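Here the complex is missing one protein chain, while the rest keep their positions.
== subunit A ==
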Amino acid sequence: MTTLTHLQRLEAESIQIMREVVAETDNPVMLYSVGKDSAVMLHLARKAFAPGPPPFPLLHVDTRWKFRAMYAFRDQVARETGMELLVHINPEGIEKDINPFTHGSAIHTDVMKTEGLKQALDQYGFDAAFGGARRDEEKSRAKERIFSFRTAQHRWDPKNQRPELWKLYNTRRHKGESIRVFPLSNWTELDIWQYIYLQDIPIVPLYYAAERPVVERDGTLIMVDDERMPLEPGEVPMMRKVRFRTLGCYPLTGAIESEADTLPAIIQEMLLTRTSERQGRVIDHDSAASMEKKKAEGYF
């Protein structure tokens, strides 16, 4: 009798989901956000389709405000996997110079991420897009399906989602409809870290603690990643040993003070520090925009 570990079972499930999508859709794509969940998702995709590379491109919907280390890491990953990397930046965002400082996190996210994603999916005609979201991230995601259907206008209709039984996924879609597929649905944050540790998966160095220039705003430590960051009167960047639990646009992502500079130390800190990971994201605090509402609008 062979007892599969929880990570082996999760891995097998994710691989089964990805193969199903490749077998039953015409033009799939993997949304690659450069974060740790994307790293695990990409690693699983390579396992699913080896010895060849995964038979779909990576799509990065860029906001122009990611950490510089993320861009460097992204380009390196594309080179090493031999996969095609598509980068899309909403041209309207460039034209109007949308940024989180002038426009606030809500508009920035809406224009650069939500609209940008829709544009890219339309432009390339993708009918399925893998995303790295997990059910444990937030209460409202607990009921999210693994295969989530979007109308031709990218709207999520919560009243019209399909029941998922056994390992059977109904991938039939009408012309113009697309599917968002979440192969990491049943993974938790701890599973992700443990898997990265066991499989030795490369991640962006920002997850590890290091001396970095930060300023403190509204109780959140924001890293001064480049010269575009406007400093308020009296604000002086200070060097602190910090790391990031999640990665997004640098002005919208809070750092935590930490000594954790190895994977075991990160996991240890995660298990002992009892603050859930999304708290580092400024987006969740934006009161007008609940996750549910964003999802209905097409935010991933």
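Here are some notes:
Throughout what follows, a contact is a pair of C-beta atoms (placed from the backbone, for glycine too) under 8 Å apart; a residue touches a chain by one contact, two chains touch by 3 or more; residues count from 1.
Basically, contacts and distances are computed from a predicted model.
For the chain that is left out, the UniProt protein name among "Cu2+-exporting ATPase", "Multifunctional fusion protein", "Molybdopterin synthase catalytic subunit" or "Branched-chain amino acid ABC transporter permease" is "Multifunctional fusion protein". Interface note: of A:110, A:191 or A:225, the residue touching the hidden chain in the full complex is A:191.
Counting over the whole complex, subunit A has residues 1-13, 15-16, 19-20, 22-23, 46-52, 135-136, 139-140, 142-143, 158-168, 170, 172-174, 185-186, 188, 190-191, 194, 197-198, 264-265, 267-268, 271-272, 274-276, 279, 292 touching the chain that is not drawn.
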